[in-house]
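Have a look at the structure that comes next, please.
Note that one protein chain is taken out, while the other chains of the complex remain in position.
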Amino acid sequence: MEFDPFLYIQALFDGLLAGIMYSLVALGFVLIFKASGVFNFAQGTMVLMAALTFVSLLEMGWNILLAGAVTIAALVLLALAIERVVLRPLVNQAPIILFMATIGLNFVIEGGTQMVWGSDPHSLELGDPYASFEIGPLFFNNNELYAAVVAALLVAGLAIFFQKTRIGRALRAVADDHQAALSVGIPLQTIWVVVWTVAGIVAFVAGVVWGGRLGVQFSLALLALKALPVLILGGFTSIPGAIVGGLIVGASEKIAELLAFDLFGVGGVENFFPYLLAMVFLMFRPEGLFGDKIIERV
Amino acid sequence: MNNPPLRRVRRAGRVREANKSELPARQAGLDQMMDRSATASDGALDTLPKRLREQARTRGDGVFLREKDLGIWQPFTWAQAEKEARTLALGLAAHGFQRGDKVAIIGDNRPHLYFGVGAVQALGGVPVPMYQDSIADEMQYILDHAEVRFAIVEDQEQVDKILQIREQLPQIEMIIYHDPRGMRHYREPGLEWYEDVQTRGERFEADNPDYYTDEIAKGQGADLAIMLYTSGTTGKPKGVMLSYDNLIRTSLNGMAHDRLTDREEVLAYLPMAWVGDHLFSYAQAMCAGFTVNCPESGATVLADLREIGPTYFFAPPRIWENILTSVMVRIEDAAKIKQRLFHYFMKVAERVGVRLLDGEPVSFSDRMLYRLGEIFVYGPLKDNLGFSRIRVAYTAGEAIGPEIFSFYRALGVNIKQIYGMTEATALVCGQSDGQVDAESVGVPMPEVEVRIGDSGEVQFRGPGTFMGYFKNPEATAETKSNDGWISSGDAGYFDEGGQLRIIDRAKDVGKLNDGTMFAPKYIENKLKFSPFVLEAVAHGDGRDHVSVFINIDLDAVGNWAEKRGLAYTSYTDLAARPEVYDLIGGEIEQVNAAMAGDPKMAGAQVRRFLILHKELDPDDNELTRTRKVRRRFVADKYKELIDALYDGSSEVKIEAKVTFEDGREGTIKATLAIRDLEPVAALAKAS
Partner (left out) sequence: MADEAGKHIGEVLLSASNISLSFGAVHALTDVSADIREHEILAIIGPNGAGKTSLLNCINGVYHPQKGTITFEGEPRADLAPSEIARQGIARTFQNVALFKGMTTLDNIMTGRNTRLGGNFLKQALYWGSYQRDELEHRVLVEKIIDFLEIQAIRKVPVGRLPYGMQKRVELGRALAAEPRLLLLDEPMAGMNVEEKEDMSRFVLDVNDEFGTTIALIEHDMGVVMDISDRVIVLDYGRKIADGTPDEVRANQAVIDAYLGVSH
């Protein structure tokens, strides 16, 4: 097969657009990990729950804004419940205990969602899914571009929120040392509710964006798996890391796919390539590109 | 000492002509500046207070000083500075200040202390800036000797120091402190807050509106402007008296030599008691109208340097070296790719950078490579160090390592050597652009004459020649001849290019028993170019061979030890390690090898050494405040060690007193090893 450079450029752009969406999912993890040191196993299910709630409300004929507002309200309720039922009783427990708790949480959310909305796949159509435009030989899908813009805005907003605002500072403080945070008057409970709510909203955006692409179905929860290599690349504690990690994963898997096909005539590389990349990273830079460097002082 | 026979005299005119032919365009502006100096001597602007007022009038909104306070650079315009100085001066006047009164200025480089200098000078008084880290004893001598009536100090720490010795200093009437912190409960008489003095001054001004102007008008160029106590390597400090003529003409000549303008930015971080600070950060600012920046604290200087990015910068070799070391440490920690990039482009810079800076021809490809390096390495690095805007940088006081010197020049930092001393108002010689090397200290500054005396001593005469030592005519006569020639006490010579080279202190140059010339500082400097050697003291005059004391550099050797998994608890412990002796022995052997190549020096190779158990310290009188070794004192104090170096023993026990920072004393006991070294055959080259 003849080598076509435009194909690669197209793949690069496709990959970057997809990458931003990976970043979205990874962001939810980073937020919660930063603020509570917990790896939230239930993040993927939260994406599903948010998307399913939203799409079901739409299908019941609700106005889109109202549906969005109610979904967000549901997420706030979820965050409150999680803080009250899961986090508060487990305060000062080892991270592994909290991690186990999120596994349980995962099943509770999954089960609850199915109970309320059923387990049928839904399709989510926001605008014409085929609308697109071309620049030279490159081809862009409108919806994907919108999704990328929304994701980029969200990411920028979060970065400012974390680095520049007082709540952001309080969030970082809580992540660093619970006891010290309490002593300077940072109310832990409030912070946790805020963090889980924000993570829920990020999950909601991710759910809508991905739901528009893949349909709203249970495989959405598996997106969490795609977020893993992104986190390993970018570092578990870095918002910019989640973004850059997502872009790298998105772009490299598409290019790798194309390259493997051109060179060896094999396909399906994009399904495992990100994990391969993550493995290499774990060997050489376990803290990720932007993660806090693990410094052991003697 | 009067009129010693001349060997060689260089006159300044030649240099100025050379500049003229090189840069006709800039010369025009320069001539104007020289014209101003002419009017200065005519009487219009012949004192610094007159110049301060003139600057406030002509560029009132321009920034004179900046100070980093509460994390923000706060500017003081010329107009504000003039007002601050005026109200303070009038407050002093209200307290009965008389012309000729001496005022101690003690503290870090703070705008309000500079205003204090201005206030005192305006009233015809004499500021006596003092080293802020002096201990009370040293302070007492100077306060007493200078007959200080008033003291303007930074904060409680300095107030406490003076109060501690006040009983012995009956002539001190007032202590004015600027920072009121911790001062609330002080009830001692004669203590007054800076701003209260100024308030008093404002009231005084209302009653005597012309007082300030009249006092300034009384000042003349020949008046005593400032007294700077030199710590001197021997004996008690001497008060060097400088006049306004000294300061202003030297300032203008320095400005002409390096084409300084009112757009320069300077960082004032070296002690106010040091002549260079008064010249570069005060007098020259008054003459040129440029901006002086005061760092936030002693510990933040490097960060402040980065933020300010001075265009005109002075640092002693020690600081240039520290900065280079910090760069190297960071590079070693950087990623492999960055390291490779750095080393590659530094090689390019070494080949190309210096020649570009000196305006020599460079091939097109090298030029492009250097540009690329500027983007990837030199630019970011200079930016990070705060050197990206430097037009002129000076180093002086000690010899600088050639590789340190060329590192900065390769980066495009125009670092040059100058030579001078307090008695010359800081400037005797300076390197001109395009004629810079690590060995020499340049050509005489404009209007300065330099000659080499019979004994090989450097002598000079010029507009900066000091008035004399305060209350010490004998010492003045020893240093200054009737016709104005100053004996520098440095041994030196002019090289083929007409540049002055300094070898050593003239009185320190001696002979080994076999007649070989022994220049201790020459040897010590070569040793100190090693990153592991902080300080070295060479012995050999009247002995059979040369041996040295070494102070290791705790950071560098500590780092080296860490990499080898060598655990240590303290300086004393690390210094005694055989591995460290091996390391230092290797460094000395390299110096020996270099000396073997020079027939004059080959016989003076180091044969024995020991590593001292403690760092030489100004608080123990072993170093001057400017960190020069007090050779005689050290030789006396460590006599048993020197004896051991020459009696063949392989170790020596020592018990020594040390002074802690708070003034308490303690003792250290240690056993020091002594190592022998084989000299490198001097004829290696010939064979």
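Letters A and B mark the chains in the order given here, with residues in each chain numbered from 1 onward.
Simple rule for what comes next: contacts are C-beta pairs under 8 Å (C-beta built on N, C-alpha and C of every residue); 3 or more make two chains touch, one makes a residue touch a chain.
Worth saying up front: this structure is predicted, and the values here are computed from it rather than measured.
Q: Mind giving the shown chains that are in contact with the missing chain?
A: A, B
Q: Given that one chain is not shown, which residue among A:186, A:259 or A:276 touches it?
A: For the chain that is not drawn, the touching residue is A:186.
Q: For the chain left out of this view, which of B:184, B:336 or B:563 touches it?
A: The missing chain is touched by B:184.
Q: Which residue among A:122, A:172, A:213 or A:285 touches the omitted chain?
A: Residue touching the chain left out of view: A:172.
Q: Among B:77, B:261, B:300 or B:572, which residue is in touch with the absent chain?
A: B:300
Q: Quickly run down the residues of chain B that touch the omitted chain.
A: Chain B touches the chain not shown through residues 68-72, 160, 163, 181-182, 184-188, 296-297, 299-300, 303, 660-662.
Q: May I ask you to list the residues on chain A that touch the chain which is not drawn?
A: Missing-chain contacts on chain A: residues 161, 165-167, 169-170, 172-173, 175-177, 179-188, 190, 194, 292, 295.
Here, only the chains that are shown with their structure count from here on.
Q: Report, in whole Å, the distance between the mean C-alpha point of chain A and the mean C-alpha point of chain B.
A: Centre separation, chain A to chain B: 58 Å.
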